[in-house]
Structures are given as structure tokens and as C-alpha cells.
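With one protein chain held back, the other chains of the complex are shown just where they sit.
First chain written, first letter: the chains are A and B, and each begins at residue 1.
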Amino acid sequence: MTSSQSSQPFADYQGGLLAAVTDVAENSLFTFADASDEAAFDAAAPGLGTGWVQAQIHFAGSTSGEFILTVPVVLAQRLGAAFAGADTADEIGEGELVDFTGELANMICGAWLTKACPQEAFDLAPPTVVRGSAACAVAGAGRMYLMVEDTPVRLEIAWGTRNAAGAPMEPERTDGR
Amino acid sequence: MPEPASTDAGKPSAINILVVDDSAMMRTMIRRAAAATGLPIGELYEAADGQQALAVLKEHHVDALFTDINMPVMTGIELLRQIAGHERWQHMIRVIISTDGSEARKSEAGALNVRLYVEKPFRPEVMRDVLSELATVR
Partner (left out) sequence: MAGRAAARCIVGIGEFAVSHEAAQTIVTHALGSCIAVCIWDPSAVVAGLLHFLLPDAAINPERARTQPATFANTGLPLLFQAAYAMGLDKKRCRVRLIGGAEIGGLSGVNSLNVGKRNLLAARNILWRNGLLIESEATGGSAPRSVALRVGDGKIDVTSGRDLIHEM
């Protein structure tokens, strides 16, 4: 079964995601998030090499899919410090980095789904977090770009569900890319 | 099973809390926010999923249970179902802390005797509001 992004609550999924990121940024991370674009992201990405961390969450309900958050490690460390009330980003070690990035993705995805479909409960799988480059996680996913503390961040939404073996199915293209 | 510590008459007694969330960073944030309230907290236990939480509940006296919903091994809803109706935990105040703020989930929580529902993301000050309310109902 393949789900579609065409249902009305997700017609403006990018607006909903920006609102969710803003909500998380201001309430839990004491910082700002602004809409950005692919050009700004592509300009910054090479300079950060493999210093990226990516969290992926499968969500399931009347609509299902994958939510992927890609952030620079240095930003994730700063945000993690702000979240936990730590004095400096140095206090955020590797374990905390992975944990926090997963939880950050969880908060954004959950806030987005709650606002988009306030009546319906979604199940969120535990996040999968990997370190590496800024390469896109899922081919054909819808993407949006943000700036958080003047640092580029990318969100991806791949609409679809997993097959019987538990592997993600090839998502529908949503933005013509 | 340990009994709660007795206190002087008129003074609020300390609350033992169990925080259940698969994110250690979230548990740290909640712990820190609870400490910053200055309200009387006894022991603050932690668990990473519902199954670990049950193990803690069987060993220690807990006055308030703060639980996430989406967790591996055993979800928060399943944890609440497991403890529902058990007399040994009837006194325990149940609080959900979750990104899921849907009406469907809140309705499900209400049926499981959840007293407070905190939506993530939340400001640290919310923990003061939660603990202040818990202190009034004990």
C-alpha cells in the first residue's frame, strides 16, 4: 500500500513543518528558525564535509512516511546544550549528540503531525540516527531548507509506507524533483 | 515496598517521580527543570521504556509517573494499561509528556486515568506548573 501526500491536511506540509520547527526552536532550544533555500544549503554543505548528523523517523497513521532531519554536527551540539541547560556545546558528547538529534526529529515530526491532523494519533517509530555527509536520505522526497542560528538545516518528507519486510517503499514524488 | 517518608505537619512532602522516555537528553531536561522548580522532590527515577518503568515501579515507591508515548519495547500507553486498576499504583499520579497532542491520544489517555497531558516541545517553566499542580492533589 502506498500513501499519498495529496490529503488536505498535508497540502501545505512545508508551512506546517516550518511552524513546527519554530515551535521547537523557540520553546525548547531558545533560538530562531527561518525559511531558507537549497542554494544556501548547497553553499554551506561542502564546508562541513562529513560533519553532519541525520535522523530518520517513520510515521504511521492515515498517512504514512518518513521524516528526515539533516543538521550540521556543530549546530546539533549547540542546540543540545541549550536544550539540556548545559554551559557549553563541549558538554555534548557523541552519545548525547545522537540521542538529541533523534529527539529533535521526534519533536519536530510530532509537532507537525499534531498540528496537521489534530484529531488523529500517529505512531512514530524510534529515530534512526547516522553521522556522515549531507546527502539526501530518500530519493524523490519533498525537501525544505531552513536556517537555525544562521546554520543550514534540511527536512525531507518521503510519503509512503514500509513493505512486509519492513523496508521503506519507494515514495511517490511530491515536488516534481 | 518502601513507604513515602513522613513529614512535619503542614510542610509539603517530597514527591518521588519516575520519568519514562527513550531519550536520555529529554530525561535530563526534565530532571533539570524539576530541580529548578525548588519544589520538594524526593527521588527522581528514570526509565527508557515501559518495561524498565514497570521494573522500577515494582521496586520503589513512586508518587508521580511522567511518561512519553512513543518508545521501543513498551509504549507509554501500554505501560499505563499494565498499571491500570492495580491497587498498589492507584495513588500514583499519571502525566503524559509527548509530541503527540492529538485529540485521539488525549482521549485514550483520559480513559487510562492520566491527570495531566504535556505536549512537547515545552518550556522548562511548564514543569513548575505540573509539579505545583501535583502538590495540590496529594
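Descriptive notes on the structure:
Assume contacts are C-beta pairs under 8 Å (C-beta built on N, C-alpha and C of every residue); 3 or more make two chains touch, one makes a residue touch a chain.
Keep in mind that what you see is a predicted model, and the values were worked out from it rather than measured.
One of A:G51, A:G85 or A:P126 touches the chain omitted from the figure, and that residue is A:G85. Among B:I15, B:A33, B:I69 or B:I83, only B:A33 touches the chain left out of the display. Listed for subunit A, the residues touching the missing chain in the whole complex are 26, 30-32, 82, 85-87. By the touch definition given at the top, subunit B reaches the unshown chain through residues 32-33, 35-38, 123-125, 128.
Throughout what follows, only the chains that are shown with their structure count from here on.
Residues of subunit A that touch subunit B in their complex: 23-24, 27-28, 80, 83-85, 95-96, 99-100, 102-103, 106-107, 109-111, 113-114, 117-126.
Residues of subunit B touching subunit A in their complex: 22-26, 28-29, 32, 70-72, 98-105, 108, 119-124.
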